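Omission of a single protein chain aside, the complex is shown with its protein chains in their original locations.
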């Protein structure tokens, strides 16, 4: 990767999210943040820390405990011309807001024939790995990818967290922004200072290879990367894609890679059945049918709620990914 | 099909649903029905007509306008030992109950280590074709198939509506029972009288063929059937599967058929991206990779909300299915 | 301002018991939220209570008549199969128009699905409204929604949604946004008494109560939620008293008294604008007809219970009021009705001249600001498919009408 064109600072993902919010709020007075505990406390993960001090309680709002209220209120704000960034404390708690998201946020522009727009960024920490059991570990991205009208973005690194969140805030459409809390603090890296945006909808080839394409996003990208590094020791040459955005989807990048490798393994934490891996599989076999030399494999969470004690067994970690890589290449 | 073993009566789907509810309520005093307008009125589609007269307002309950209240109350009833059959007036209005369904109904047995069971049947008319626009036409089955802990059943015919609903009511697990309202009255057929149950989890080969497997469920099975009949005129020999149950899924039936035909077309009304067709495609290419002679095709609703005026253009009707059948067989 | 006891059967006390007395000592719904009226049943009113000019009063009456005649005509058109569906406001015109009239032009209005009179009052062309009913090429929402699901940005009239109560937090958010931006704007949300059971009612009023958001919550308590009567909807004696749960102001008015509704909404707007927070205004009115054209109320509601309410018709009351003030004579009324009829017929004719279907590409418009590759691909393929000879239309397969 070429050197970054501007001063950068080492940040973790929480700091990068915080920085993106701060920079975008300075840039655009219409950006407001709302949610449970986001104000004075700065969020239970501290992602909004210091924002209320800087921007006031008018723009960084502590709400009552009601996710439908948070998103429903954000709709009204968006219609009137603000750019709300509601936080759902954990992605697991997004479901009380499901009606507002599926039936209102996603459809408002469409149903008004384009008279109104409903741009907002719904941020939520998602995924397992912090010993949170099934109410602090869910990965609900597929529900939202299935809902036309929404964009779904999932960064894996601090730089992407900042750049993609900034773009999401500037985007005219509603964006679900899922933050991989498992690596909230563990993933560290250089992040450009000041205004910085990365276009939504471009996957990143984080490792070039020619034998098999390994597709992941969010926290699982780290496992995928780890598995690819292990695979190298076995002389297995893996190309790794970090999708970064599930909707819009960078299908070209996927098709290009799979047409080259002829094999694909997809990793996600969410339960397998009807997860986003299913859609990717369907698209790949539609577009790369004649290139495919093995069935596309999915390494995913199981079709169970997310367990507490056995979470390391549940998560599709590197060893399971590695096994799938071997199977797919030996097919 | 062999002649039915018992006296049968011609019914449409609404009558079959009504009959199943009545028979099961007679059979088991613990079965109760609750929902908006289900009591005195008998439901806006009249599916619960006459039940309050027969079983009283104690067992056929008109509730306030709150889907989370309906499902949440049903959870308590189920825990205590009743078998509630909540009605959601339209599947489009299930989202206010999403948290109760995803986080409570689906997880209650699991999270209590099996100490409690939460069996219930959530009935909802679903799908387009009645000029209902995007709030009276949605097909949300994929959201629920993605949620471990739930079963999802979708009948296409009156006989199945009765037999499967009876089984759903007797099932120990929570079942989402989506009724194809487009053919609520149009689909007519012989339905056995009295107690009658069809096991959940068995697909039905409604037409044998050897060139291509056509998979559908609910209202779209009727379009699939129509397309298959049209295809016959073109000497295209189509095997049609009515899935009837999406979870549990009769994967054996699918694999057997596709291994024979080498080709598959899947039809559903829901938007394509992350619809259940994606999962079916993923499973088929996993299990039938070496038999496949063409990419699996999906003929589905578009990635938009369900439109009002252009609903006939939106729905994956027979002509679109036929085109896909031709393409897949000529691949 | 008179206060009378509400004797509506649907708002009757649901049985007294010891617990109730114990419950809220000192709280009595009737005295806390008396039913406010301006016009007596016979249309007489204390002149001091009338705060509109004579031409304004007549103009409101004209709108009431237009609204009623539009509903009647559209119900007939639906029966003739010329439109697919209709949902109107027969009996609730005073509630809808009185409250709409109290708001300022810069205010935002969040409708449920019966407030067509309000959007017309604020300038939506009647022809455009009829195009929405037809879902044709002239429809401002591109045929995307069912009839009666209009949106009209020029009047700050939000988009009608079928899911009940969702507009309530939207109204809160918009008003909050205006306050953040420093704009003098109050928003108003309309909803039925059935909507008060929904999650979004609770969230909206609670958020607004905590943050003193400048919003007016206007409940059309029309006695019914489809087949469910008011007393099966909630155990509270009045809807207004639900304000207490949120620490906000509440009022209860005769919803068939346009002047009382106007006054109450003006008071509520003034409170909101003054930073005193939201008000829940309960307008006690009645749904005289079926829920919508898909409904047949005979299945759950005997005609007798409706009868007393027919005698309280808000348009008759307004007419009597104007007559008593010498503002309306029989001839005027005939003229007003004729004018309304012609406006409606003209609008229908103009609307029916538009192509019956929007262009196929509109189906993919507005899902996102710019279509993604999925929408582009799917549209391209659909255009291709439609170029092919179609199988005969199979509409005969389906006979289920929308309820």
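Note that the chains take the letters A, B and C in the order they are written out, and that residue 1 is the start of every chain.
The rule is short, and it goes like this: a residue touches a chain if its C-beta (ideal position, glycine included) is under 8 Å from a C-beta of that chain, and two chains touch if they have at least 3 such contacts.
Computed from a predicted model, the values in this text were never measured in an experiment.
S.K.: Using the touch definition from the top, which of A:8, A:44 or A:255 touches the missing chain?
M.R.: Answer from the full complex: A:44 touches the omitted chain.
S.K.: Which one, C:199, C:225, C:351 or C:382, makes contact with the chain that was left out?
M.R.: C:199
S.K.: Using the document's definition of touch, tell me which of A:28, A:54, A:293 or A:313 contacts the absent chain.
M.R.: A:313
S.K.: Residue by residue, what part of subunit B touches the chain that was omitted?
M.R.: Given the touch definition above, subunit B has residues 30, 32, 58-59, 61, 63-64, 66, 68-69, 71-82, 84, 96, 99-100, 103-104, 108-117, 148-149, 151, 172-173, 247-249, 251 touching the missing chain.
S.K.: Suppose we count only contacts with the excluded chain; which residues of subunit C make the list?
M.R.: So the residues of subunit C touching the unseen chain are 14, 17-20, 22-28, 31-33, 197, 199, 201-203, 206, 209-210, 212, 231-237, 241-251, 267, 271, 274, 276-277, 279.
S.K.: Quickly run down the residues of subunit A that touch the omitted chain.
M.R.: With respect to the unshown chain, the touching residues of subunit A are 36-37, 40-42, 44-45, 62, 64-66, 68-69, 92-93, 95-96, 129-136, 181-186, 222, 226, 230, 272-273, 302-305, 307-310, 312-314, 317-320, 322-323.
By definition in this document, only the chains that are shown with their structure count from here on.
S.K.: Roughly how many whole angstrom separate the Cα centroids of subunit A and subunit B?
M.R.: 31
S.K.: Just give me the whole-number Å value for how far the CA centre of subunit B lies from that of subunit C.
M.R.: About 35 Å separates the centre of subunit B from that of subunit C.
S.K.: When you check subunit B against every other chain, which residues touch at least two of them?
M.R.: Within subunit B, residues 68, 92, 95-96, 134-135, 273, 302-305 contact more than one other chain.
S.K.: For subunit C, write out the residues touching at least two other chains, lowest number first.
M.R.: 139, 144-145, 149, 161, 163, 199, 367, 372
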